[in-house]
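Every protein chain of the complex appears in place save one, which is left out.
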Amino acid sequence: MEHRRPVYWAGMKKGYDAHGTLPGSLEAAGGHPCRIRLIQYHQELVREQEVATVDELAGLQREELVTWIDLAGTPDQECLEALGRQFNLHPLALEDVVNPGQHSKIENYGKYLFIVLYLLDPLKAIRPVQVNIFLGADFVISICEEGEQAFHLLRKRIKEGQGLIRQQGSDFLAYCVCDAVVDHYFPILEQLGDQLTFLEKRTFAGASQEIVEEIHSLKMDLLVIGRLTMEAQEVLSEMMQGENSSLFGSSVAYYLRDVLDHTHQLSRSVDSYRQISDSTLNSHLSLKNHQMNEVIKVLTIITSIFIPLTFIVGVYGMNFQPEAGPLNMPEITWQYGYPFVWGVMLLVVFVMLIIFRRKGWL
Amino acid sequence: MEHRRPVYWAGMKKGYDAHGTLPGSLEAAGGHPCRIRLIQYHQELVREQEVATVDELAGLQREELVTWIDLAGTPDQECLEALGRQFNLHPLALEDVVNPGQHSKIENYGKYLFIVLYLLDPLKAIRPVQVNIFLGADFVISICEEGEQAFHLLRKRIKEGQGLIRQQGSDFLAYCVCDAVVDHYFPILEQLGDQLTFLEKRTFAGASQEIVEEIHSLKMDLLVIGRLTMEAQEVLSEMMQGENSSLFGSSVAYYLRDVLDHTHQLSRSVDSYRQISDSTLNSHLSLKNHQMNEVIKVLTIITSIFIPLTFIVGVYGMNFQPEAGPLNMPEITWQYGYPFVWGVMLLVVFVMLIIFRRKGWL
Amino acid sequence: MEHRRPVYWAGMKKGYDAHGTLPGSLEAAGGHPCRIRLIQYHQELVREQEVATVDELAGLQREELVTWIDLAGTPDQECLEALGRQFNLHPLALEDVVNPGQHSKIENYGKYLFIVLYLLDPLKAIRPVQVNIFLGADFVISICEEGEQAFHLLRKRIKEGQGLIRQQGSDFLAYCVCDAVVDHYFPILEQLGDQLTFLEKRTFAGASQEIVEEIHSLKMDLLVIGRLTMEAQEVLSEMMQGENSSLFGSSVAYYLRDVLDHTHQLSRSVDSYRQISDSTLNSHLSLKNHQMNEVIKVLTIITSIFIPLTFIVGVYGMNFQPEAGPLNMPEITWQYGYPFVWGVMLLVVFVMLIIFRRKGWL
Amino acid sequence: MEHRRPVYWAGMKKGYDAHGTLPGSLEAAGGHPCRIRLIQYHQELVREQEVATVDELAGLQREELVTWIDLAGTPDQECLEALGRQFNLHPLALEDVVNPGQHSKIENYGKYLFIVLYLLDPLKAIRPVQVNIFLGADFVISICEEGEQAFHLLRKRIKEGQGLIRQQGSDFLAYCVCDAVVDHYFPILEQLGDQLTFLEKRTFAGASQEIVEEIHSLKMDLLVIGRLTMEAQEVLSEMMQGENSSLFGSSVAYYLRDVLDHTHQLSRSVDSYRQISDSTLNSHLSLKNHQMNEVIKVLTIITSIFIPLTFIVGVYGMNFQPEAGPLNMPEITWQYGYPFVWGVMLLVVFVMLIIFRRKGWL
Partner (left out) sequence: MEHRRPVYWAGMKKGYDAHGTLPGSLEAAGGHPCRIRLIQYHQELVREQEVATVDELAGLQREELVTWIDLAGTPDQECLEALGRQFNLHPLALEDVVNPGQHSKIENYGKYLFIVLYLLDPLKAIRPVQVNIFLGADFVISICEEGEQAFHLLRKRIKEGQGLIRQQGSDFLAYCVCDAVVDHYFPILEQLGDQLTFLEKRTFAGASQEIVEEIHSLKMDLLVIGRLTMEAQEVLSEMMQGENSSLFGSSVAYYLRDVLDHTHQLSRSVDSYRQISDSTLNSHLSLKNHQMNEVIKVLTIITSIFIPLTFIVGVYGMNFQPEAGPLNMPEITWQYGYPFVWGVMLLVVFVMLIIFRRKGWL
């Protein structure tokens, strides 16, 4: 757990300007290597090329083609500034690209939409990776650290002309990117569901104390996913409303509704999982409590039986001298003293057992 | 419990596209055998026939008749595609038919409504089975794995002309299908209610630890039913609003309101049941705690009485030699030493009992 | 508790159609004897007569009079059908009369309102009894199993011309019926409040375990009343809105607002009571926990004092032979051996007591 | 606590009509002595006089003056009826004056507003006292059991012409009354805050069990205040909306907003206090649990050390006769038998201490 949280929080930590920095400044840009792909297509044509710098993109945009600029990796400051100049992107939007760890959102900058969503890194489980999408009338720009892998199938679909994508415009492409992001959550949630079923089974099979930490960890993961899906849901429903919807053709609306539908499904599952994990934790605690009761019962039964017996044998271990008086432990000089004491002790045990059985302890 | 959950979750797991598959593709269609019934009627006429393939339906639709195409079972891909072609159904809707495990919903595709509801399989208790309903101006298509049994009475009612159904259009038929689905929940919820009453009784009669698992399991069932009824409620109230309502005649509106009313009743009962089961669980835990207190009290009383006695008899078991000095255990040479010790011990017991009674432990 | 719940739930159980019955059928009608009263009045005139069957009512309705048809008891099927024919009542509404156990509601059927509210049977405490009210332009029909007693004072008020009722129309009469139902809850809630105060007092006086069951039972009662008052509140606020309000004159609106106000008061009190009962339960549990701590403390103190002493006296009960060597228990041959051991033991007790006092256990 | 709750509840209990009484009847009016003050003013003039009966007020109202009729105490039925006649007040409003214990509210009766708020009696802490305010175009009527003290400063301010009040109309006067009521809550809440801080401190200093009752009592007080401030907030925000606002001049609106602001502040503080008291209670319980753990640890350590030792010394207290055979307790005839046993026992203690230290119990 520990190796994951700090990353997420570290992400969040960077999500604000150092106190006093200029809003809209790009200083913090990381500068990890970043592949820039230019994909252009219409119904009958696909062109994909990789460029070294954003500047090479200038003049390549054509009206009759849908242009997808796919930045996979962490772009450096220069790159983003060039992109901003070329596509007229607002510095505040670019700042949000540089400082990941913000929440999902959609912002309408008039000529384009700026959409922020989150992937969960498949390798490191619950580490959110920001996906930035700019959707203009004839272009889509996507910037994502894990874009190489996340959009692999989408690129392939365009190249091979599968489905409707090549007949549609940039709005459909943006939908496809969002769809890829949302569908991404399902296998992760499924995995958490399996984990939960396993935790549940182990709980009722009498799990050890470690399960508490595992449930805590699962709940933390659900917290992250629940927040991300809820935000994605908000983003997608905002996408279909008001001024934002003007960028989407009516045929794409059905598809957007479908993704929105998926986010509903996700967030309801997260909600169910949360309730299941709470109920599982409570069941575990109750089970442990029950076990303690059993332990204490055993202690009580054994103590209650043997302590009186020990007392009785202690009595006859006293050294009173029978010679000093006839009332001084005459029992020890009786002929059947010893069997008599055993009789008394067996009677005590018997009575105790009956009492315990009546109380339902045995 | 275990045999149920995986089914539900498995259902849910399939409810998303494999990452990267084309939206609207029907690849996952199962292909279990599926009965296709064509039922056509107006006030004075009923025609029911079973067809082998969807293609045979072509040309059978007539304007003056209400057409119900009732697919009971899991239709294969071909069948769905044919249906899609013939009735102009949107691929996204058909995809939802193929991939069950989605949540209930209503979608307006202009010329028809697509409604998804859930039956709970009566045999396997809490296993949701998807019911897909397409409602057009003069046709209803219902697709349901358990349709054979679920709509048996409805088919009979049409054939025998009971009630209003034959005087009404396809909207009333769609209402009847929804009504059958919603009324389905009542006996199941009733059964859970009986279970709960039984759990409650056992709790206050001092149930064993297993009740915790049973309450957990009941809560999981309530979670599923609660979610389904809440969704059904949303679907039904959406049905009566905005553009959707145009497909329903004003006389059907009263009937829709009645079903909606039933869903309210259901979801309030689920809510009550949840609170009752929570309170029952808490009562159980408190009762167990109380029992532990009693056990510990018994332990304490017995220990507190016998440990001092054991100490006293231990004292007179010491081997100090009276001969070595007059202060060396003169008691054991007293004439009434032994009765004296018994007197002391009875006094100790008596004092202890008084103390415990004062503390309210006896 | 047990004698009450099943009734309520049984009521609920009947609240749905047997799966597959025709919507709007009246088959389940009970057929208990039912008094039918016809009360007609205007400012200067009152006429009350009891009729044997609904058919006798035909032709008795007059425009210038307010007509109240008051059915006290469970009407049989015939009776309801006759009523339906005569007043043109919708079969769905009549079905709701036959199948009690539904939730409170208001339904506008154009020419009349159908209102369902619940009385709580004063004899069997928390058993809901359905009150059905049909409000038309110049008539009110009330159907209630307990109507004999519930509306006794209202009938008297009409006959004696108390208050405004004779100057007003059928809308005011309907208000009076609702007012009688809502005011009915107050003494019951008051009784629960007294019960709660008593539970609270007993809790802090150190109640026994039974209080948990009593609080559970009280919470179940609050659940029922809370649900009923919340529903009554919804019904009353709907009554004052939209198309429903057209049946109410503006002078009646003030009075409706007053009843609505009473339901607010009720539901806030229920809410407070719930919080108080939760807090009381928690306090009880904490108190019991505290008592267990005390018991365990006593156990620990007595054990901690006497176990070391018992060990010491055990030491001198060993049978090592002083003759075998000078190191073999020379103490038992000392002149002051016995007093010396007592000294050691008193020291141990003293030290223990000091330690326990420092820990704050004494 | 006990001396307060009944009062509040008794108040609430009276807040409904005896079942079947006429709505709008004033029968329950108490009849405690009541001072009636007539205060009239405009910018340059103030007139205050006390009258014996409401009838004396007739004809004293003048258009150019603001008229405040201030009833301090519980008016009798006659008095209220006279007031109703003279100012044309609705019987339902007067009924609410007579039956205190209702919730706060605002009601628009066309020509005047009827406002109900609650003071908390400063002497008996959490006992709500109803304040009834009628606001007409040129008059304010206030009726309050504790009005003598509650509005003392307001009367003084009018007489001495402090602030804006003399330049403003009856709407500002009504605002001033509401402001006095709302500001009343602050010192009471402050006192609860102090109490809470004290409870918190004591909790972490290891408070005794009584703190549970005190926290329960505090939460009950917060429940009352929270309900009252929430209601006051609703009343004040309704005052500024819709038709009600027409009675308030635009310059008074700023002031109303300011009082509303105060109620926000109050209800947020109540909410914080509730969370703090919950967290404090949990901390207390956890602390007590921790203390029990410590006690049990001590018990276990002492028992675990001495029980084996007692066993060992018990062994050598057995009376096997060494003469009967060479294997019969030869140790007791050893020369160093006794020191040897002590050695064994010290070893046992040593091992036990090491084990406990490893487990972190010491």
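We call the chains A, B, C and D, going by the order they appear; numbering starts again at 1 in every chain.
Here is the rule we use: contacts are C-beta pairs under 8 Å (C-beta built on N, C-alpha and C of every residue); 3 or more make two chains touch, one makes a residue touch a chain.
Keep in mind that what you see is a predicted model, and the values were worked out from it rather than measured.
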item	value
Of B:G147, B:G163, B:G317 or B:G337, the one touching the omitted chain in the full complex	B:G317
Residue in contact with the excluded chain [from D:Q209, D:S245 or D:T300]	D:T300
Touch list for subunit A against the chain that is not drawn	2, 5-6, 9, 12-13, 15-17, 19-20, 22-25, 90, 92, 102-103, 105, 107, 109, 206, 209, 212-213, 216, 219-220, 223, 227, 281, 284-285, 288-289, 291-292, 294-296, 298-299, 302-303, 306-307, 309-310, 313-314, 316-319, 329, 331-339, 341
Hidden partner interface residues of subunit D, rising order	152-154, 157, 162-164, 179-180, 183-184, 186-187, 190, 193, 197, 200-201, 204, 254-255, 257-258, 261-262, 264-265, 268-269, 272, 275-276, 279-280, 282-283, 286-287, 289-290, 292-293, 296-297, 299-300, 303-304, 307-308, 310-311, 314-315, 317-321, 324-325, 327-329, 359-361
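The definition used in the following text is that only the chains that are shown with their structure count from here on.
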item	value
Fitting subunit B to subunit D on CA atoms, where both chains share a sequence, rotation angle to nearest 5 degrees	145
Copies subunit C and subunit D touch via same or different residues, half shared test	different
Distance between chain centroids, defined by C-alpha means - subunit C, subunit D (Å)	25
Subunit B residues counted as touching two or more neighbouring chains	289, 292, 296, 299, 303, 307, 310, 314, 317-319, 329
Inter-chain touch pairs (all)	A-B, B-C, C-D
